[in-house]
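One structure is given here, and the rest of the page talks about it.
Every protein chain except one is present and positioned as in the full complex.
The chains carry the letters A, B and C, assigned in the order they are written, with residues numbered from 1 in each.
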Amino acid sequence: MTETTEGHAAHGYTPEKANYLRRLKLIEGQTRGIARMVEEDKYCIDILTQISAIQSALKAVSLGLLEDHLDHCVAQAAARGGEEAEQKLDEAMAAIRRMTK
Amino acid sequence: MTETTEGHAAHGYTPEKANYLRRLKLIEGQTRGIARMVEEDKYCIDILTQISAIQSALKAVSLGLLEDHLDHCVAQAAARGGEEAEQKLDEAMAAIRRMTK
Amino acid sequence: MTETTEGHAAHGYTPEKANYLRRLKLIEGQTRGIARMVEEDKYCIDILTQISAIQSALKAVSLGLLEDHLDHCVAQAAARGGEEAEQKLDEAMAAIRRMTK
Partner (left out) sequence: MTETTEGHAAHGYTPEKANYLRRLKLIEGQTRGIARMVEEDKYCIDILTQISAIQSALKAVSLGLLEDHLDHCVAQAAARGGEEAEQKLDEAMAAIRRMTK
């Protein structure tokens, strides 16, 4: 992770930022679509199918972000070693634990 | 499931419709929040934490909808028996399989 | 569910009992295999792959048992209605919640 003068950071996901934004917009639209289905009294099973599709899309985004993070931020911290490496690994493990819940 | 004259249906979730809509609006807002975090180059782990929160919220909505569906639509079909009962149970199982993916 | 004179019960899974027993024996063997891998200092990633395989096999058994249970025990209780139906549905939902954890 490199801090820029603007206080912004270049993260593992930065090269894929436009791709993630596009996928998150789609997910936001799908979520709005589910609210509409409930509003219009659609059949429960069809709503559940849509929610499962969103869950898969969110999982794919999470796994992508995690991979970018491990490949860059965590790998660099591990290369430097010391306390920062340990902290980055703990943090990543905590995220993985939340993802497997 | 009872079809009304308007072609709308009263589903298991109908009495809780306002509650579900409120929760889905929150989830939509959280999804928009994640896109903003990516836009603003926020730290990957913080984005992952937010995605996990959305996934938990979506799971809770799914389980609620499934429970309403089993308690009403599936239970009524089971009471009537026959092919419809079988079809409703198959459909519910398929939804449960998608939810455990 | 029909209680027999021996106090045994015919469950939804009864017709598939031999099939489930065979699969559970395989899973037990796979679990023993993992202990052996740890004992013999096998590579962590290979152990993780084996554990994921067991988890998939257990999930398939769970989903099969749940389906048998919904198709028989829950459907019959729903047909009879009343408090028993409600209790069976609550119980099934609690199991589904545990399965989606």
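The rule is simple: contacts are C-beta pairs under 8 Å (C-beta built on N, C-alpha and C of every residue); 3 or more make two chains touch, one makes a residue touch a chain.
A quick note: this is a predicted structure, and the numbers were derived from the prediction, not measured.
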Displayed partners of the chain not shown (whole complex): A, C
Residues belonging to subunit C that touch the chain removed from view: 1, 8-14, 17, 20-21, 24-25, 27-28, 31-32, 34-35, 38-41, 43-45, 47-49, 51-52, 54-56, 58-59, 61-62, 65-66, 68-69, 73, 91-92, 95, 98-99, 101
Residues in subunit A touching the chain absent from view: 59, 63, 66-67, 70-71, 74-75, 78-79, 81, 85-86, 89, 92-93, 96-97, 99-100
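Definition applied: only the chains that are shown with their structure count from here on.
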Topology of the chain contact graph, where touching chains are joined (line, ring, star, complete, other): line
Subunit B and subunit C: spacing of chain centres that average the CA atoms, whole Å: 24
Averaged-CA centre spacing for the pair subunit B and subunit A, given as whole angstrom: 21
Distance between chain centroids, defined by C-alpha means - subunit A, subunit C (Å): 32
For subunit C, residues that touch 2 or more chains besides their own: none
